[in-house]
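Structure first, then comments.
Every protein chain but one is kept in place in this view of the complex.
What follows is chain A.
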Amino acid sequence: MKLIQLNTIVLLLFVSFTSFAQSEKYQLAMGKGLQLLQSAKSPDEFAAAANHFERIARAENTQWMPSYYASYCNLIAGITGKKENMDPLLDKALDQIAKADSLSAGNSEIYTVRGYIEFMKMSIDPMNRMSFMKSAAASLDKAIALNPENPRPYLVKGQNIFYTPAAFGGGKEAAKPLLEKAATKFSTFKPDSSMAPNWGKERNNELLAQCK
């Protein structure tokens, strides 16, 4: 009797463990993805991280973060990779950030990445892609309005201005106040969870250093 009881307990424990496992599995997979992202250096490694997040995103139709990170990784893969691969990677990133947006409306982080992608799309062919300049600015302004305490939209905005020729309202001088604002926001920013977006602090410091 005792044995059966014990066996039942073990079995129940195991069953409950496996049913709970769906969310743990998600946590694990996301954790692995974040590790891939953190250790990625080459464009190929960023693309592999993007693929990893994309797989999670395809299986999870209620979570915004897999699509968000897939988009972010593709964006970085696009920026760091060969110029001819940039456009298709950015297009993919735009699709993925749109999916993230459909799962989490009015999310400051999502608008930040969208604004980043749009600016990079513009940079490929500035003369013919002026419209992306406008949509990038609109996305970032929205990201700030949605969460004024989020440091990333200030960083991306500052970065966009940093790389815009002075004639078009850009340059280091113009970028500096935004990057400084981002720095103060970074010093107090606490992500909602271990998985939530928490990138950009180092990049912000690098850019700020160049402004001095």
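Note that in this section a contact is a pair of C-beta atoms (placed from the backbone, for glycine too) under 8 Å apart; a residue touches a chain by one contact, two chains touch by 3 or more; residues count from 1.
The rule is short, and it goes like this: contacts and distances are computed from a predicted model.
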Listed names "TonB-dependent receptor", "Putative membrane protein", "ABC transporter permease" or "Dimethylamine:corrinoid methyltransferase", with the criterion being the UniProt name of the chain not displayed: "TonB-dependent receptor"
Residue touching the undisplayed chain, where the options are A:44, A:149 or A:206: A:44
Contact set of chain A toward the excluded chain (per top definition): 3, 6-7, 10-11, 14, 18, 25-26, 29, 44, 47-48, 51-52, 54-56, 58-59, 85, 88-89, 92, 125, 127-131, 133-135, 137-138, 165-169
